[in-house]
Each structure stands twice: as structure tokens, then as C-alpha cells.
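Just one protein chain is left out here, and the rest sit where they should.
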Amino acid sequence: MSRLTLRYTLDGSDRAREFSRPHAKLLEVRKIEIVRVSAREIPSQLDLQLADLARVDGVGLTNTVSENDTVLATLSRRERLILCKADRPRSLYNDVIEIVEGCALVTDASHQFVIIDLSGRAATEILSSLTPLSFESSIFTIGDCLRTVFADTNVLVIRSEDEANYRLIFEQTLAGYAWRLLEDAAKNV
Amino acid sequence: MLNIKCPWCGERPEVEFRCGGESHIQRPGPHTEVSDEAWANYLFYRDNPKGVLFERWVHSGGCGEWFNVARNTVTHEILAVYQMTDPKPVLEDPKE
Partner (left out) sequence: MSAYRLENGGYIDRSQQISFQFDGKKLSGFQGDTLASALLANHVDVIGRSFKYHRPRGILAAGLDEANAIMQIGSGAESSPNLKATQVELIEGLQARSVNAWPSLKFDLLAVNAVFKRFLPAGFYYKTFMWPDWHWFEPAIRNAAGLGKSPDQPDPDIYDKRSADCDILVIGGGICGLMAARLAAESGANVLLVEVDSAWGGSALCWPTLIDDSDAASWCASTVAELHQKPNVVVLNRTMAFGYYDHNLVGLVQRLVPAQSDGLTPRERMWKVRAKTVVLATGAFERPLVFPNNDRPGVMLASAGASYVSRFGVAVGRKVLIATNNDSAYESAFVLKEAGVDVVALVDARASAASEVTQRAQDMGLVIISNSTVTNVKGSSGLRSAEVCELNADNQPVAKSRRSIQCDSVLTSGGWSPAVHLFSQSGGKLKFDDETQAFVPKRSVQNEISIGAAAGIFELGASLAHAQDRIGTVLKSLNLSAKPTETSVSKHAGLGAIKSLWSVEGEMLDRPGAKAWVDFQNDVTSSDVKLALRENFRSVEHVKRYTTLGMASDQGKTSNVNGIGVMSVELRCDPGDVGTTKFRPPYNPLTIGAFAGRRVGENLNPLRPLPSAARQIELGAKLEDYGGWHRPAYYVERGQSEHECVSKEVLATRNSLGLFDASPLGKIEVFGPDAAEFLNRIYANNMKTLKVGRCRYGLMLNENGIIYDDGILARIAEDHYLVGTTSGHASAIADMLQEWLQCEWVHLDVATSNVTTNWAVMNVNGPKARALLEKFDSSFDFGAHAFPHMHFREGELEGVPCRIQRVSFSGELSYEVSVPWGYGASLFDNIMVLGEEFAIQPFGVESLMTMRIEKGFLHVGSDTDGMTVPQDVGFGRIVEKKTDDFVGRRSIMRPDALRSGRRQLVGLDVTDGGDALPIGGHVVDQGQSPPTASRGWVTSSVFSPTLSKPVALGLVEGGADRIGDEIEIWDLGTRRRARIVAPGAYDAKGERLHV
């Protein structure tokens, strides 16, 4: 029985943080495993194997998202981020280590980020008010992910199936700050 | 605020980037053979053209990739974006 217990950064309590208004909803998402793969240049063969792991059809150089909660995000030609629900029989980290076979750097980034789902009809407006991008325009469609500036920090934005749903991934020590800004914006748009 | 076309992410606003100054500057070496003048040149001297400047940018708020940009310092028009390892592109002389 381990002495050490897990404590989530955004909210130390047992319940995931939530904020709800008729036009906007924020929800902290827990229990997601995140693995980063870094190399001078990710070999395409490795991409295929990672895509297979993440069950993504067709791998290109653009950011891709799969149907289930697993995401293979191409952050750059040097970096991949893989996210999945932490309910796998074997940890994602171990699976990736096996696939990579030492040809790239694999780091477990599960503790480095906080994930916040932003939804509701004002979600797009809210994102456009806290980043320098207009999410109204069609350059960012379902299945895309992109990384941009979010006030004083950065955000990785993943657009899942639903039109108005955004999965926002923040560096964890500034996630509280990001939550405050999102909540303020959601309180009145 | 410039609109810069990151070779990997597409057009993004300047606030997502950081400028690294003049590009195509090779670090002199070996260190035992570099004159004071050559080293001072490398450290301190930079072109300041009224016209096209070839400079480095990094998409620090996005993909983190470094790349080159040919920019007109007067009009801020971006004439070319190319990879860090590519040579300087040949451009037409910009008219006033």
C-alpha cells in the first residue's frame, strides 16, 4: 500500500473542477495519460506505428485526432504528444517505449498538463477572446489541434467531434490562471 | 502585428513568434583560430538594411520550429519564408 497519493493541480479535491453557465461550460478532465515523443526528426515509420497505437486512420503531417479519446497530436516535426484515457491494461508510456526502441526520447508528460474541456455556444467566442486567433474562421476544423498563445501562457487546442467542444491543454502550474481567465470570460461574453 | 506563415503551422500572428535577428550568420571556428575582429563581428555586427532583411524567427508559442524570413524593413512585407537550412532565396529588387 503506497504512502503516496495523487493530488491534482487545479483542484486538490476528489472532484474534477467544473463551471457551468447556459452558454458556456468548463470541465476539468482527469485520468488522461500523456506521453511526449521527441526526436531531431520523427521518422515516418515511427509515426505509422504511433498512429496504429492511437488507432488513427491515415497519418499526415498535420495534426490528427482519432475517434475515441486517444489523440496523436503532431506538435512539430520533432515532437508528438499522445493522449489517452488512463484505463489501459498497460500504460501508454510503456507501450510507446516499446515501439520507439530507443530511437527517440520518450517522456511521460502526464503530470505536466491540466486538461480543460470548454463547450457551449459561447465557447468559440471565449477562445477568440483569450488567444490571438479567431476560432470562428474555418481554418480550424473538427479533428484539428493547434498550439497558440493564451494570455501569459500557451494552450494546445484540440477540437473533438462536437462543433462547440474544445479540449484545452495547459501547462499545469499556470492552469489555475487559465481557469480564472476562462471562467471570467464565461461569466459574461 | 505581422502575420507570419510558419512553414509547419500556417499563418499565425506575430505574438506567437520570437525574432532571432539576422540569419545566415555562421559561428566562426575553430575557436583557436578566430581573430578578435571576426569574433566581434559575429557577436556585435548586424546588417541594418533599408530594404530586405533575411532574419530568423521561431514559432515559440506554437510548434517551436526555427525558420527564415525575408522581410522588407520599411514596408514589413514578407517576401519569402524558407527553412533554416535552405540558402538565401533570390528575390527581385523591391521598388520604393
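To keep things simple, chains are lettered A and B as they appear, and every chain counts its residues starting from 1.
Note that a residue touches a chain if its C-beta (ideal position, glycine included) is under 8 Å from a C-beta of that chain, and two chains touch if they have at least 3 such contacts.
The model shown is predicted, which means the values in this text are computed figures rather than measured ones.
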Of A:K25, A:R78 or A:R147, the one touching the omitted chain in the full complex: A:R78
Touching residue (missing chain; options A:A16, A:A164 or A:L181): A:L181
Residues belonging to chain B that touch the chain removed from view: 1-3, 13-14, 20, 26-31, 34, 36, 39, 42-43, 56, 58, 60, 64-66, 75-76, 78, 84-85
Touch residues of chain A, complete complex, unshown partner: 2-9, 12, 36, 38-40, 78, 104-105, 107-112, 125, 128-134, 136-137, 151-153, 171-174, 176-177, 180-181, 184-185, 187-189
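Definition applied: only the chains that are shown with their structure count from here on.
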Centre-of-Cα separation between chain B and chain A, whole angstrom: 31
Residue numbers on chain B that touch chain A, as the complex places them: 1, 8-10, 12-13, 15-16, 61-65
Touching residues on chain A, where the partner in the complex is chain B: 61, 75-79, 132-133, 139, 146-149, 154
